[in-house]
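What follows is part of the complex, with its chains left where they were.
Chains here go by letter, A, B and C, matching the order in which they are written, and residues are numbered from 1 within each.
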Amino acid sequence: MGKKRILFLKAVAYSDLNPTIRSYLCQYKDNNTELEVRSLDTGPKHLEYQYYQAIAGNGILKEVLRAEKDGFDAVIISCFDDPFLYPAREISRNIVVTAPGEASMHLAAVLGNQFSVIVGRDKWIPQMKENVHRYGLLSKLASFRSLGMGVLEFHENEEETVRRMKREIRAAIETDRAEVIILGCSMQFGFYEELQKEFHVPVIDSMVAGLKHTEYLLEMKEKAGWSFSRRGLYERPPEDEMKEWKIEPYGLGTP
Amino acid sequence: MGKKRILFLKAVAYSDLNPTIRSYLCQYKDNNTELEVRSLDTGPKHLEYQYYQAIAGNGILKEVLRAEKDGFDAVIISCFDDPFLYPAREISRNIVVTAPGEASMHLAAVLGNQFSVIVGRDKWIPQMKENVHRYGLLSKLASFRSLGMGVLEFHENEEETVRRMKREIRAAIETDRAEVIILGCSMQFGFYEELQKEFHVPVIDSMVAGLKHTEYLLEMKEKAGWSFSRRGLYERPPEDEMKEWKIEPYGLGTP
Amino acid sequence: MGKKRILFLKAVAYSDLNPTIRSYLCQYKDNNTELEVRSLDTGPKHLEYQYYQAIAGNGILKEVLRAEKDGFDAVIISCFDDPFLYPAREISRNIVVTAPGEASMHLAAVLGNQFSVIVGRDKWIPQMKENVHRYGLLSKLASFRSLGMGVLEFHENEEETVRRMKREIRAAIETDRAEVIILGCSMQFGFYEELQKEFHVPVIDSMVAGLKHTEYLLEMKEKAGWSFSRRGLYERPPEDEMKEWKIEPYGLGTP
């Protein structure tokens, strides 16, 4: 693969962990990948509510389009809910847009018969289940299991987080017969190795899965010209209309 | 039912037809309903693309929240794609939020065995089908049939529009065995009576269906206290967090 | 809405509670609604068995047809199993025929992500689940939960009934992630308010839901001419044939 620039976009207005995330992901990236991590300027610090996602939408799309303008080859919209993934693919021109939820679920569906997703709170489940359906994978879903913790609490008391993860993973495996586990929040990063060692099943870290899936799609595009279909779901809006209505995407908050 | 104020929110930046729409709907409203029609200030004039919907999001939510502040009892987010219906229900406090797609499909599912949705262009179908699934009604869907026309063309040459509608409705009934027809765009308003007369099956005008479903839900709320569940899908975000992050909903663009 | 006469038909041979039911429902009805409550003359006193429903069929259809003859605008076949709802719609001419199960489920599907139905006994579940499928709403069903009580026991020891209801509703919410509760028997009327207060989710009383849904459909019919499609499921049998075979509906037990 030729050199590729990938933007890892934290879809929240929270950048403290960006350097940590970058170092973490650099352990996994391909040699030809140049990785940058950005977050949103303003907005919510997590996306546990549909409203938070909704108001993050403009920021996310702006950053995707800015990334395309800045010459990135791909952008990963990082939040396990994959917010605005489809509109971002629709409006961008060439940049490969991906997201950790989609990447993790397709991977999990290959690695075993069915997977469970460990979420923070029950609140997340209806929307995530809709996503599983959207990706076509409902019949591979063993269960959702929830930790009873918000996103921002995962790294507060990591010991407690791990304790709860182990309890729910055990139940997912023994009761729901999950064969693969997905950590259903990008902020659950860094835990997977220990869990994998303990349970002897693949435990997917969605940030890592998102990155590798992106490199894979970039390869596909470079080598075989396969990228998002422009019929139907990702048909792009006509430029003229957008110009006339003053909603040209690359005018949107370009720096 | 006591007096009720309902806002019909055209989820686009296009207000020329607002008085027409208001008159049209006033034929159908309950005596106790006071109806206002508003549109967005800026943004796209139709929502045929996911990107258009995405960037209309802030405006839609702002108007829903403004409506609540202005004392409306309900707001109808009018576009057959029901954009941002779920976040709007989640974030608002008491106002009843509805949309024409959801209203039309549940009605159609009661009036016959299966329904077809007449859309403008094939492009709309993937997202709408996702909505049918979201509302739980996939097994009542006979088909989507498309006119090959954009939203803004419906009223350009109404004769041609009707000609195509008839062709597709006939095929939906005879080939797909639809028993009920939904006109799958709020801008197809005004056509249903003629079509209904010709085909002798219910032809649902989604604007009218949206209005009446809203009055019905208002009744339910007033009489039995039934409104949107606050567990799960519509659990409201915590005020403190929003204040801290400066995303309090009622600060959002209030006039 | 103009004056409307609605018959609430208890689909059993048990009339002791009819005045109570009438008073109860009158709290919920529209001002323009005139409400009458009737039951069957002979037959079973509850419909927990398919056989009981089967032999109540003639009585139910006779009463629906009599109601039409008597000038009612609508008839509600009251039993949560909605017995003979489809044949009644098929054979009647103009009267709007409804039932509490269908009404409650479509309402519940709008008020939250998924609903649980609280039934009396496990025995009821296979048939009710078939109904959920028939209405197209299987994917909105969180669970059935059963009280272990027959219909006629609900009002024998109301304290015990409520105790069990609370236990099952709690489990439905916490274990099955129900966001809306339906009391799956019309004889569970009168309990919903207390339960709703305790659990902070909508608890649907199916008799009330049936009544309000009927008024809603009557409105639709009056204002937009939308009523049951006469193609397919509700295509009416030919008069001549019925006359020849001596099964004309309006000859059936007219008083």
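As a convention for this text, contacts are C-beta pairs under 8 Å (C-beta built on N, C-alpha and C of every residue); 3 or more make two chains touch, one makes a residue touch a chain.
Predicted model, so just to flag it, every value in this text is computed and none were measured.
K.L.:
Assuming the complex is a homo-oligomer with 3 chains given explicitly, what is its full copy count?
P.N.:
Copies present in the complete complex number 6.
Just so we're on the same page, only the chains that are shown with their structure count from here on.
K.L.:
For the Cα fit of chain B against chain C, please give the angle of the superposing rotation, nearest 5 degrees.
P.N.:
180
K.L.:
Using the touch rule stated at the top, which two chains are linked by the largest number of C-beta contacts?
P.N.:
B-C
K.L.:
Specify the chain with the shortest distance from its C-alpha centroid to the centroid of every protein C-alpha atom present.
P.N.:
Chain closest to the assembly's C-alpha mean: B.
K.L.:
Where the CA atoms of chain B average out and where those of chain C average out, how many Å apart are those spots?
P.N.:
Centre separation, chain B to chain C: 28 Å.
K.L.:
Averaging only over C-alpha atoms, locate the centres of chain A and chain C and give their separation in whole Å.
P.N.:
45
K.L.:
Provide the list of chain B residues touching at least two other chains, using ranges where the numbers run on.
P.N.:
Residues 133, 232-233.
K.L.:
Mind pulling up the chain C residues that touch chain B in the complex?
P.N.:
Where chain C meets chain B, its residues are 1, 27-28, 30, 102, 106-107, 109-113, 133, 135-140, 173, 177, 179-180, 192-193, 196, 200-202, 204-205, 208-209, 212-213, 215-217, 219-220, 223-234.
K.L.:
Can you name the residues of chain C that touch chain A in the complex?
P.N.:
Residues 113-114, 177.
K.L.:
Help me check something: in the complex, which residues belonging to chain A touch chain C?
P.N.:
122, 125-126
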